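Missing here is one protein chain; the remaining ones are kept as they sit in the complex.
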């Protein structure tokens, strides 16, 4: 597979380390919402189809990326820097 | 027999042997063509029945003519004689026969054919069960398999590489050449790959003219233009064997397979080609028509017969016949005739067939049997007027052509049946791929050339480039007139899959036993599962099944293909690096020094670390380790700890960031001090530990364990980028930049005083857990941390890595009178077990801060990764905690992994109270000691429990003690 890195263009998937569901970005606050942690840690989606997932450009620029990928066809529909997404989400709060 | 003409170089003679007998051939020959030219038709034995076989094809689809090549360590089984380029001195041997190819004792299987039908493995070797391991499996293994491995290491080098292009053209025949020419002229970067050593594909095997010239003239013109195009890369002897996601293709280039030995070059190169577009121009494979006894040497595909004659000037016999269901078979007959070979008859199944020349045509007839034990002598022809035997040494069978669509199917694209062409065509294509030429059903040369050009224009247009179609030569544009005949009805065994001995009868049996879906048919009969992957058999077999079920072929469906297209050696997939170069090896800065001082090394991940240092007279590792441990506790020891991960953390929010990463507080750490840190996973279990040193207000250096350096860095980047991007934090690994040594023991301070440049090391000025930047040995910048893993007065000193070698040498030199001793990882382990420090065995991903005795460290006043989940009821209820364990009988061993039980309790899972994580012989205590997790351990100090090690039948009485075997009050490390 090739991952279209937002800054570096197409890079081979071998350079990346896979983590999984991008919902991991939505970490609850440990002091104010401890009850939300069980779902955060254990309940994640694993869809057959379009999935937003985290990839780390380990042999590259060490960016965490959010790759929107169809897990059935491996089509990649979009890639964002996780940092931008996380900052956007924090700004929206 | 050898004919006139052909694309062989008669000015040179090559000698070779087959089964020990000497023959001659010429450059340009394959092993198969040279053997046929020498009158040898018998080249192998079939897999199951050991039937005598000759080549069916003249290409990489060959199911029969598999031979062992070369000898000694380079002996290679299952090479296809049809694609082996002849070289001088080539040694080949037949396989799957004993004692000889002409007399094979295992051919007795052929007499048992009624017993060895489809599914016989599944039915026969079921019972009695005990027979499987002892009798059936060894017997089957002995009889199975084709060629033999040399059982020696492969002496050759293999390489790999990466290529990128706009357009990859797979196949260098008419369509591929036209496509590559069109695209390369337009300036696109193009790779043209072909499995053959010579471009031209099927054009080389035909007598048809292009623009009234031999095809080789046009090919030569194209090649000379190719040579002037720097944006085109021609890859001969290169098979594109797999099509992967997003335009990534696997290819193997056989760099030196055609040479006796690769000499200094590599033998094969594995290429990973990334192409924006791909044109599949892989041609087509002819299919045969099963009839009774259709597998004798001399019976081959009609197109292969004319390929041998036209390209290689070889014929399997001086008198041949053709059996066909289409016009193309007639052209094989015409070509053979033109080459001076006598054509006994063309047997055409079509009643209305017409002759294309002066030869005997038997229309509306079938070949119904054959004779000749080790080679064809005659064929039986049956027609409505009766039957006759026709003498011939070879029969060309022409059943139509199947497009080579395998690569189009590697991403689950289903082939689609075409009722006009009577063939499967590529269906849904992977993104970026188009198919051209015979692979797309454009069988005539004219159509193939045109479709190659068109495909290139379209491929480039998709990339935003403009290409002008190449001017094409005039070429043949014949129709095939095919009328399907999938097999000749009748009794007797009619082979469908030659290599795996699957007959029409086997397919009937599969049908009868309801193994009707194609996937079941394949597995029940082993159809298409051999090295040729059914290239000459699959479509025919499912046509036969369709006939049996009464369904159309389209409704019967087809299996799809997986990589590789043709067999790929494990050597080239494994890559060139073997032995110590198999994976990267990381050396510590003191590696050479340690080697020179008797170190025995141990692999720790990629690192090579000194395990212990052998001194003269020491004959057992324990002697070395005990000496190193005692010398460290008595004087001073030095250990290279560079391998611990080091991460530089800077930024205005560095302290706040570390507060969220470590379970215990870090933001409150004072500048110039170090603190132990415990990281948890978000699920509340212990993840990693290390130290955090605060060099300035906004600059920390944290350490990780050696094993987790990479994962912890990734984890920290995750926290920085994904969880708290609003914090001002910068991270970078500095593991390799600094050589770091542990200097431990009561004389550690005295030793360091001799190297620091006037730095005050007194307890008051530089207390336990202090850190500083300083200079040593006359101005060399260094970092000093007063931390201890051994329980002794200890420091870790870091200097730029290039000085590591000199620093340890200097310290050993200056510390002679202080009893200085280098120690390795083994002593390091003993020292930390004696002190009760957890390490990898205790931080194995299943333990919690509470189990480690660090439950109090998890701060409730701040949010940190894992803190919330560590307070889960289930984890808090966990009673097991870290304790020390001492054998009641000092001579008894302590074995890590043993499980702990109350003394005299019944030993069951329910009564299990914990396990031993670490054990060592403690020279300080004078016996073995251990660390382990024990239920309610803290309340059980002094109790004698039982350690059970059922693997070795051991029951050892252990006393529960404090995990701190040495200096429990910590007086030494604060000295």
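The chains carry the letters A and B, assigned in the order they are written, with residues numbered from 1 in each.
Here is the rule we use: a contact is a pair of C-beta atoms (placed from the backbone, for glycine too) under 8 Å apart; a residue touches a chain by one contact, two chains touch by 3 or more.
Rule of thumb we're sticking to: contacts and distances are computed from a predicted model.
Undergrad: From the list "Sarcosine oxidase subunit gamma", "Fe-S cluster assembly protein SufB", "ABC transporter permease" or "Phosphonate C-P lyase system protein PhnH", give the UniProt name belonging to the chain omitted from this structure.
TA: Spelling it out: the chain absent from the display is recorded in UniProt as "Sarcosine oxidase subunit gamma".
Undergrad: For the chain that's not shown, point to the residue among B:21, B:385 or B:583 touching it.
TA: From the options B:21, B:385 or B:583, the contact with the absent chain belongs to B:583.
Undergrad: Any idea which of B:754, B:871 or B:964 touches the chain not displayed?
TA: From the options B:754, B:871 or B:964, the contact with the absent chain belongs to B:754.
Undergrad: Tell me, which residues in chain A touch the chain that this view leaves out?
TA: 7-12, 14-15, 58-63, 81, 83
Undergrad: Tell me which stretches of chain B touch the chain missing from the display.
TA: Touching the chain left out of view, chain B contributes residues 159-164, 189, 265-266, 272, 274, 576-577, 581, 583-589, 591-592, 606-607, 642, 648, 650-652, 699, 728, 730, 732-739, 753-755, 777-781, 799-803, 805-807, 810, 813-814.
Everything that follows uses one rule, which is that only the chains that are shown with their structure count from here on.
Undergrad: In angstrom, rounded to a whole number, how far apart do the mean CA points of chain A and chain B lie?
TA: The answer is 28 Å.
Undergrad: Give the list of chain A residues in touch with chain B in this complex.
TA: Contacts found on chain A: 1-2, 10, 12, 17, 19, 24-25, 27, 29-31, 34, 37-38, 40-42, 54, 56, 58, 62-64, 74-76, 81-83, 86-87, 90.
Undergrad: Across the complex, what residues on chain B touch chain A?
TA: 244-248, 272, 274, 431, 682-683, 710, 714, 717-718, 721-723, 725-726, 862-864, 867-869, 871
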